[in-house]
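I am attaching a structure below and will ask some questions about it afterwards.
Yeah, one chain of the complex is gone here, protein chain that is, but the others are all in their spots.
Labels run A, B and C following the written order; every chain starts at residue 1.
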Amino acid sequence: MIKEALNTVSDLWSLMVGLRVTKDYFRAPQVTVRYPWKAVSNIATYKGHLELVGGKTGKPKCISCGMCALACPSNCLTVVKRKPPKPTPEEEQALAEAKAKGEKPKDKTPKDPEKFIYDFTLCSLCGTCMENCPVGALDFTGSAYLAGYSREDFHFDLVQLLKNQAGLEGMDASAAPETGQSEA
Amino acid sequence: MTTYQNNDHLAGDFYTQNFAKTAGEGNLILNLGPQHPSTHGVLRVVVELDGEYIMRAEPVLGYLHRMHEKMAEVKTAAQFIPNMGRVDYGHALGWNWAFVGAAELVGGIEVPERAEYIRVITCELNRIASHLLWWGAYLLDLGAFTPIMYAFDDREKILDILQDPTGSRLTYSYYRIGGVAKDLSADCIRRIQEFIPWFRSRLPMYKDLVSDNIILRKRIEDIGVIEQEVCRRFGATGPVARGSGIKYDVRRAQPYSVYPKLDFEIPTSNLKCARGRYDVRMAEMEQSLRIIEQALEMMPEGEVLVKGAPKPSWKVPKGEGYFAVEGARGKIGAYVVSDGGKNIYRTKLRAPGYCNLSLFAEVSQGTILADAVAILGSLDLIIPEIDR
Amino acid sequence: MEALFSGLSALYLAKCDAAKTGQVFQAFLPASTLVRAAERLLAADYYIEDICAVDCAEGYVVVYHFDHFEAPGRVTLRVLAPHASPVVPSIANVFHGAEWHERETRDFHGVVFEGNPNLIPLLMDPDMADCFPLRKEDKARAKAKDMLEAGEVVYCHPSFTLMTPDAPAEAKESGGDKPATA
Partner (left out) sequence: MNAIPAELLNILIGLVAVAASVGLIGLVMVWVERKVAGHIQRRPGPYEVGPSGALQPLCDALKLVGKQLFMPLGADPILFWLAPVLAFLPVLLLFLPLPVGDGLQALDVNLGVLLILAFSGLAVLSVLLAGWASNNKYGLLGAARGVAQAVAYEIPLLLSVLAVSFVAGSLDLAQVVKGQGTWPWNWNIMTQPLAFLIYIVSALGETNRAPFDLPEAESELTAGFHTEYSGMGFGLFFLAEYANMVVVCSVATALFLGGWHGPVLPGPVWFVLKVSALMLLMVFVRWTYPRVRFDQLLVINWKWLLPLAVANLLLTAFFVKLAQFA
């Protein structure tokens, strides 16, 4: 009987304890981030959409081998290779000479891709393409705030994106998709 | 009154009609879900109610079915890994591990030791995050709004930590066949070390605010009693089985990775009710902290991905393999049958929530509606995992 | 373990290496004794893990996985269901959890489980109940013996050739279909 009564008291006391916890937290500082006015600080390690890594000259490091497109689980990458440039008359002559000698002509085609179409709507950000790139030409952006009005806004040409980025150094990354889209 | 009776043409779809065929006279057929606050997504349970008492219940699945097993047939093994993060958003790394482990089993691939430790650390962190998600959502089911905010506060810290190596916050695809994708950075390890004591200091608050609360205790004690025999017949594992007093944990029963080297306990409870499952999960979070602590100490330097790790075009050699890991909800299994072709011939994913939910119909019988919600929540359901 | 399957006219019993396949024992059973095997496993305190089907050239191999809480070790039961009429008895009245697994297998492969109390679509849309996504085309099917682990054979019925590596082509077909029709 006494034990029961004590139990009842301790049960009721547990309600008081709960109120104490909420009271303490009521006075504790808030932990949320007021998003539009302040951005979260941990964005550095976040994987946003893909981007091409530029080499020293600003041209993409990519060698258009297509390993990424092959590896991609969701087929969201298309690499458009460059066509060989139209040879000048001298080069054509040299080519003919080389052929006559039986040498294999050296491929003068620039290795960087003409277009690197990337469909972000399909991408699951797994990183398989990056891991299978032989030259490390792909990387994730930290862009977490990507937004668009239509599906086409997320079809990027990464080559164009890289050019724009080089031109617009320091501009917000979120501006990039629109420019990329207009070129795609 | 008359309008009420003339609505027979609205009387539900295939499942409702099929269910209503055997309904008792004058009983109410109620569809809980697919849109319902306490079914955590798109689970639907058709219940037959007599007053508030549940005569019969039948879960209806498939609203989130994505046929991952078919997708596995059209992708190579390495390409299928991103799918695993999408199967279960709560404990994505457990699923990563199950599939990768099965592929390694059939392919006979050794994993570097550092990678094993990283897997243990990240998987256990993910388990805590999953339990916190459950804890918050369960109390939301029981009508307490505040705990989920506190739980998400803590979970946020784990997500921040896991974001470092994985790059994402929910649907991780971090493990690779033969290791992990990226090493833990020094900053990440420091943050994990800071997180452990901090989270330990939070656990008493959870106890004060919720676990000891008389209203909560009355809500979950003696509710949804699951006998051990029921666990066997339905294949319930994880906290559901442990809450019924079955000391079964895949990490100990069929040890994988470096778990045998780590010292931790398997919390069980003999209460068999929702309270037992609640206690087991709360205790498991502490054990996970212990595991992480030890793993951080024992973690050797070295590679995180085995040399010559499989490329995406890697073909799984002929054979079959079943690899199970202990997920937050129970035994996650991946059964792989390969004919040596480009894609895996057949991949079967064993979802623990699927088996745990299947016993709901039996356990909920005769309870009242509010209890059914409490039982449903105590099974810790993640619908994408159940529907796959 | 072998004793568990004695008198069930098992076609093929084999021990497996758990470190390589994740299983410790496998048994190929005729459909007729499947329910009895399940009853014995339940009596021996096994719990059901999952049921799935593998679409092989010889038919649908329905695979049942069982495990034990106290003495862990996965036991695999297999039953062959011919492509023409894939019917297998249901164990849903022994292991009640099997109901859902069987319904799932029916959804994916179209294997009918006779005796299942509620064999209606579970994961697939009831409107497309006759569409079985995991059925393979004939030429895409591989032979069971090429994929399934043979293990260390304990017993093999003379007429059973599904798992025997060097059987001539004709014998395989007849041998494969026999147990399911038996």
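Definition applied: a contact is a pair of C-beta atoms (placed from the backbone, for glycine too) under 8 Å apart; a residue touches a chain by one contact, two chains touch by 3 or more.
From a predicted model like this one, the values you see are computed outputs, not experimental measurements.
One chain is not depicted; across the entire complex it touches A, B. When the whole complex is considered, the residue among B:Ile109, B:Leu139, B:Ala181 or B:Ile383 that touches the unshown chain is B:Leu139.
Contact with the omitted chain, checked across A:Ser10, A:Thr32 or A:Gln93, is made by A:Thr32. Contact between chain B and the absent chain runs through residues 3-4, 6-7, 10, 28, 30, 36-38, 49, 51-52, 139-146, 149-150, 153, 209-210, 213, 215-216, 218-219, 368-371, 373.
Think of the hidden chain as still there; on chain A it touches residues 15, 18-19, 21-23, 25-32, 34.
We take it that only the chains that are shown with their structure count from here on.
The touch graph of the protein chains shown is a line. The distance from the centre of chain A to the centre of chain C, with each centre set as the mean of the Cα atoms, comes to 45 Å. Against chain B, in their complex, chain C makes its touches with residues 18, 20-23, 42, 45-50, 52, 54-55, 63, 65, 67, 69-70, 72, 74, 94-97, 99-100, 108, 118, 120-127, 133-134, 142, 146-149. Only residues 75, 78-83, 85-86, 146, 150, 153, 160, 163-164, 167-169, 171, 173, 176, 181, 205, 208-210, 212-215, 217, 311-313 of chain B touch chain A when the two sit together in their complex. Residue ranges on chain A touching chain B, taken from their complex, read 11-12, 14-15, 17-18, 20-22, 25, 31, 42, 45-47, 70-74, 124-128, 131-132, 140.
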